[in-house]
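A single protein chain has been omitted; all remaining protein chains appear in their positions.
Our next item is chain A:
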């Protein structure tokens, strides 16, 4: 029996330049994840989000407390996804401010249980641990499980030969990370779950529960 429910995957890039190597990495990861899921006989709906297009909306949301329609659609897509590919450039030892601001305007319970593949770009490989000391804890706080393999692409990675130095090449690492994400997405029911935004806590009483009556 084949599962015909399409799995929803979002690829998020917070690269600022156009064209952007961060977007390039997000696209390679998305492509590999989709291919892996299709090999498993699953249908995939891929949404790609460039935070650059939402930069003003994100700032406005920080100030007014509500998202514009365009930003709201991006937040909804991530909230209801089965898997997230989150890619940021490393700026000043961490994820970019725009990347952080985007997650600051999302409800802190909205991403619970969302499998996340984290990836980053930077000038040199010396920034690669930012993935583990900055990005991983951000998603841990949001209770979104982060997959073990993270992918860092330094400028030189785009030109290194496969396995030339005895280490896995960028395409190898992309395939490995995508495989981990695909395995988690394959068993996810997140996008099929219907959430009632007005669901009250079972213990809630409109008159209070402390002998008020």
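A few remarks follow.
Criterion: a residue touches a chain if its C-beta (ideal position, glycine included) is under 8 Å from a C-beta of that chain, and two chains touch if they have at least 3 such contacts; residues count from 1.
FYI, contacts and distances are computed from a predicted model.
Matching "LLM class flavin-dependent oxidoreductase", "Na+/H+ antiporter subunit G", "ATP-binding cassette domain-containing protein" or "Sugar ABC transporter permease" against the UniProt entry of the left-out chain gives the name "LLM class flavin-dependent oxidoreductase".
Across the entire complex, the residue among A:18, A:64, A:92 or A:109 in touch with the chain not shown is A:64. Within the whole complex, the absent chain has one touching residue among A:148, A:166 or A:206, and that is A:206.
The missing chain lies against chain A, touching residues 59-60, 63-66, 68-69, 197-200, 204-208, 210-213.
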